[in-house]
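Shown here: the complex without one of its protein chains, the others still in place.
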Amino acid sequence: MIRLTLDGEALVLPEGTSVAAALAASGDDHARSDLAGRPRAPFCGMGICQECRVCIDGRRRLACQTLIREGMEVERTR
Amino acid sequence: MIGAGIVGASCAHALALAGLSVRVVDAGLPAATSAGMGHLVSLDGSAAELALCSDSLARWRALAPSLPASGAYHRCGTLWLAENEDDLATADDKRAALAMAGIGSELITPTRLAALEPLLRPGLSGALRVESDAILYAPRVADWLLECVGITLERAQVTALEDQQVRLADGRRLGARVIVLAAGLQAGALLEGLPIEAKKGHLLVTDRYPGRVSHQLVELGYGASAHAGQGTSVAFNLQARPTGQLLIGSTRQFDTLDPRVEPALLARMLERARGYLPALGAINAIRAWTGFRAATPDGLPIIGRHPEREGLWLALGHEGLGVTTAPSTAALIRAGVLGEHPPLDPSPYRFERFRASAPADGQR
Partner (left out) sequence: MNERLPRECELLIVGAGPAGMAAACAAADHGMSVVVIDDNPAPGGQIWRAGPRVDLPLRAQALRERFERLPGLRLCSATRVIDAPAPGRLLVEREHDAGVIDYHRLLLCTGARERLLPFPGWTLPGVTGAGGLQALIKGGLTVRGERIAIAGSGPLLLACAATVRAQRGRLVALAEQSPWQALAGFTIGLWRWPAKLAQAIALANPRYRAASRLIEALGERRLEAVVIESLGERREIACDRLACGFGLVANTELAQLLGCALDERGILVDQHQATSVAGVYAAGECTGPGGSELALVEGRIAGLAAADQYPLAAALSRRRARWQAFAAQLEQHFALDSSRLPPRRATTLVCRCEEVTLGELEAHSDWRRAKLASRCGMGACQGRVCAAATAQLFGWAPPPPRPPLSPARIDSLLLAGMEEVQE
């Protein structure tokens, strides 16, 4: 099992899980907020739509194409 | 009005407000207005340039409350960044020049600069802050200016300028008492002997990173790049869009009309930008593109009556400053067409200035 944090909250999930699936596993699958502050969640699942942009260890990455790692820090983006 | 870029749109707007019925013809060709940055900036390459900027900035300020929100007018101010003591001296000269034109600005210390823009690299020598400078989204503002009573817009290409009429690609002819040529770089295809040259520029926009930068940031060497008469140059220029996106410039290149992004030059431009804002390195870029500035030999636009052709007026050659100077260009055209007193001395912008030195080159 792999431990990571999402917006500071700890999550423990099986190896091979995508960050997008980790968002969902947290109980709130949104990845970012739109201009009006409404939530947006992974949509295309395959690196096209950019809806799943999150900040991973300080870099803006796609949740749907990134696997979780031990100690990874994920933050939702604005 | 030939051309619906920011210059043509501003002229059409001003003439329509003066009661003329204005027909704008635009071919939808690649336009500088859609490629540019929309920084409303006081440049002081010459007294005439500064006069045009200062008059224009006041006009933009007056218009601002009526602009649509999508025009994204924002008075963010400019920080002219000094890397060393020489730059600081340049900054002080600029301050003095702006003051002569009635534009307030202040030199700020490195500490103050770091507080205003914490992402700038440490070790800069200070900056000149010009609070009255602003930004806007020019393509949208141009469209809005054309939504004015008295203006009709026609999507068509002008293929020839004739006496008080133009020929369109479909063979039709449109007549007008006054014809204004505001066709940017492509004006040369309609009128021989125009001393305008293309200066290619690259821009890059990032994903949204709201709240990271608040002023338009420009290196003091920008003026030298903008006013260079040859060669390829790169200067740091960065704008924070209201969306949180960062727009990064700038490059200037002569002798090319190839619109493709040149990755090596783009990299040089970004390297320069990262030198000022190290945090940019980890930021995601989403798109790069190029545009062409229409440049005259002395860097000033051509505004005013054509010396020989009855009823023909010119409003073109605005290089990298046409969004800024569109309102005064329009005011000068309006005053000329209506025979009113001009808002500023029109002589530095007249086409005749290029004729006087080389009287023999009148080909027509």
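Letters A and B mark the chains as written, and numbering starts fresh at 1 in each.
Keep in mind that, in the parts below, a residue touches a chain if its C-beta (ideal position, glycine included) is under 8 Å from a C-beta of that chain, and two chains touch if they have at least 3 such contacts.
All values reported here derive from a predicted model rather than from experimental measurement.
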{"item": "Residue touching the undisplayed chain, where the options are B:48, B:101 or B:283", "value": "B:283"}
{"item": "Selected residue (touches chain absent from view) among B:38, B:139, B:184 or B:291", "value": "B:139"}
{"item": "Chain A, residues in touch with the chain not shown (by the definition above)", "value": "13-18, 20-22, 24-25, 29-30, 34-36, 38-51, 53, 56, 59-61, 64-67"}
{"item": "Missing-chain contacts mapped onto chain B", "value": "28, 34, 70, 139-140, 143, 155, 204-208, 243, 261, 263-268, 270-271, 273-274, 280-289"}
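As a working rule, only the chains that are shown with their structure count from here on.
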{"item": "Complex interface listing, chain B residues touching chain A", "value": "207-208, 210, 243-244, 282-284"}
{"item": "List of chain A residues in touch with chain B within their complex", "value": "35, 53, 58-60, 78"}
